[in-house]
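One structure is given here, and the rest of the page talks about it.
Every protein chain except one is present and positioned as in the full complex.
And now, chain A:
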Amino acid sequence: MSEVQRRKYSQVEKNSIFDGEFMPHIDSMYNFAYRLTFDEDDAKDLVQDTYLKAYRFINSFEQGTNAKAWLFRILKNSFINEYRKKSKQPAKVDYQEVETYYNSDDVDFQGTTDLRAESVKDMLGDEISNALNSLAVDFRTVIILCDLEGFTYEEMAKILDIPIGTVRSRLHRARNLLKEKLKGYAQHMGYDTDEEE
């Protein structure tokens, strides 16, 4: 992911990298973009912009290294720097929620016994999806990168430009928030939960 070592690829090499290493990730890229923007057209624009940038800066990509992480980093930066400002639907960031969680030393999920693995397994795609979408963008992003896309903590640290320790703690907090949301759904839907009186 180094941008210092610049290469000079021939046109043929550029095409081969673009088709062979970049384009195969289009599904993951679109899914990520859609979960950031919640809008099909915006997601398309974001993915398109990302690929155009990737092509323009292809000389800073080292062939054979982690293209997916490289592309995700560009997409995430495009989203933050350009897209978020002009978005039709501003990302639903609950700053209060972010602040509370960033500023507290340790807010932990106390509801392990209130949410059962079985009720989670029974949930519908929409419920899971809505719970994920309702998280503030920073928390949503780490869950997408880790659980949906399978990036390692080290890759996530590079994509997000944050230390690995921050990846680990942000992920832990994101999962606690997600469990709180899921617990809400589980209770609302009448799934089997242990309700404390």
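Following the convention adopted for this analysis, a residue touches a chain if its C-beta (ideal position, glycine included) is under 8 Å from a C-beta of that chain, and two chains touch if they have at least 3 such contacts; residues count from 1.
What we mean here is this: contacts and distances are computed from a predicted model.
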{"item": "Chain not present in the shown complex, as UniProt names it (candidates \"Spore germination protein\", \"DMT family transporter\", \"Mycothiol system anti-sigma-R factor\" or \"Cytochrome c\")", "value": "\"Mycothiol system anti-sigma-R factor\""}
{"item": "Selected from A:E13, A:E40, A:E82 or A:D161 as touching the chain missing from the view", "value": "A:E40"}
{"item": "Touch residues of chain A, complete complex, unshown partner", "value": "11, 18, 23, 26-28, 30-31, 34-35, 40, 44, 47-48, 51-52, 55-56, 106, 108-109, 112-113, 115-118, 120-121, 123-125, 128-129, 132, 143-144, 146-148, 152-153, 168-169, 171-172, 175, 178-179, 182, 194, 196"}
